[in-house]
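The excerpt is restricted to a subset of chains, each kept in its original location.
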Amino acid sequence: MRGLLVGRFQPFHRGHVDVVRHLRKEHPEETLILGIGSAEESYTSDNPFTAAERYEMIARSLQAESLDQWVAIPIPDIHRHALWVGHVVELLPTFERVYTNNPLTRTLFERAGFEVVSPPMFDRELFEGRSIRRLLREGSTGWRERVPAAVAHYLRELKAEDRLRALPPTATE
Amino acid sequence: MRGLLVGRFQPFHRGHVDVVRHLRKEHPEETLILGIGSAEESYTSDNPFTAAERYEMIARSLQAESLDQWVAIPIPDIHRHALWVGHVVELLPTFERVYTNNPLTRTLFERAGFEVVSPPMFDRELFEGRSIRRLLREGSTGWRERVPAAVAHYLRELKAEDRLRALPPTATE
Amino acid sequence: MRGLLVGRFQPFHRGHVDVVRHLRKEHPEETLILGIGSAEESYTSDNPFTAAERYEMIARSLQAESLDQWVAIPIPDIHRHALWVGHVVELLPTFERVYTNNPLTRTLFERAGFEVVSPPMFDRELFEGRSIRRLLREGSTGWRERVPAAVAHYLRELKAEDRLRALPPTATE
């Protein structure tokens, strides 16, 4: 039995860790698949980190929290929303349940007949990816407390602040 | 520390299990990444099974053998050989060593500066994917002994013989 | 003799019906091709409906209006403007004349030597797609009078208001 949590994890933050901890506790028999969305995107303002880097953030954080029975798998974009669920089903290990708070992800999986569950949102405003990316770009230290210690350390290794500053802002920022 | 073993695993057979067992024993500290090549291919004569199905074969076989400390990750084709290593490095968890007996895979990874190791070939003729696919297509029972018991069982679930017979043969078969 | 009317028909609205009625009346000998642009797009804020759904809207509306001698053909995007006319000419039934009020469509077809005609605009502000999509998203009933009755009925079947609300707004909305 497997459940799927889809995210872009740009970066993997404390809100994500809380959701994983909650799901592992609620469904101890389930293996949790973390689907790394827009996997082929990187070095853009909305998707600054490669899938490899995002895997590293996930693995280091969940190991530090002693959370196990998870796998993380990249999901490249297909740029065809009506086919996206079929694309995910074809590429990822088989799963029976989907966890998401994203309305479009919910719509697409429900249309395909999947059970979709909204995990509780832990302090979403504080932890959401866009704010953290903005803080990184601005060089404000506020991003550090919003990510697990392992991610904070890794982002320093990657010189994430410098990287973000080099990326042209997107229209929605 | 991670090592990468690339294959298409069409299907995952006993030769693959032998290589995984060998690598896990030789490098107990290493996590082994099984990169599922041509991940987006399926329902063709050379690539009959989806990445999801191949994952299932891998997971069931390695669990039956009590082999652990591995992950399996799909690698979609990029159709640009000169960029393929960059593509793999971007999408997969970071790895330091590559295991392959494929001369092109070796050439491309060496060109990118990776350490490439040839794992011993266990009875390659007996176990190679092309022969097993041909036996499946012909409905000859000979394929069963060439795959782990868990895969044999799963291929029957999938009605693999029927599937193979429905696929047009490729030029090289 | 065939004429081509290109649109995205997101959704097919009363302005579109008026143009088709006008063209069928002016050119009774001509078969009218409705080219469904951005055919592979769906479940986005700008392109909420699949080509299949847009075909259904067109077919039901034109049948209700007893308009005939038309065909509707999907046109996937090619993302290369300089090649788009060649792409359309390759995929669609041969046509001799193009109807459009879109300046870029006009530019590209004229550059390729086609005769381009601007059909009269019937109440463009009232009927344009973007307004209707906004009304659907807001759940305002105003969208109903802007589309043919057959489309209004179909959009309720599709739960179009719910769909639109689930889609992230684009930068230009």
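Lettered A, B and C in written order, each chain numbered from 1.
Criterion: a residue touches a chain if its C-beta (ideal position, glycine included) is under 8 Å from a C-beta of that chain, and two chains touch if they have at least 3 such contacts.
Nothing here was measured: the structure is a model prediction, and the numbers come from that model.
Of the identical protein chains in this complex, 3 are displayed in place, while the full assembly in this structure file contains 6 copies of the same sequence.
As a convention for this text, only the chains that are shown with their structure count from here on.
The fewest steps needed to get from subunit B to subunit C, moving only between touching chains, is 2. Rotation angle relating subunit A to subunit C: 120°, from a CA superposition, given to the nearest 5.
Computed from the mean C-alpha positions, the centre of subunit A lies at a distance of 27 Å from the centre of subunit B.
Touching two or more other chains at once is no residue of subunit B. Looking at the complex, you find that subunit A touches subunit C at residues 80-82, 103-104, 106-108, 171-172. Those residues of subunit B that touch subunit A in the shared complex are 39-40, 42, 50-52, 55-56, 59, 71, 73-74, 76, 89-94. Within the complex, the subunit C residues that touch subunit A are 40-44, 50, 162-163, 165-168, 171.
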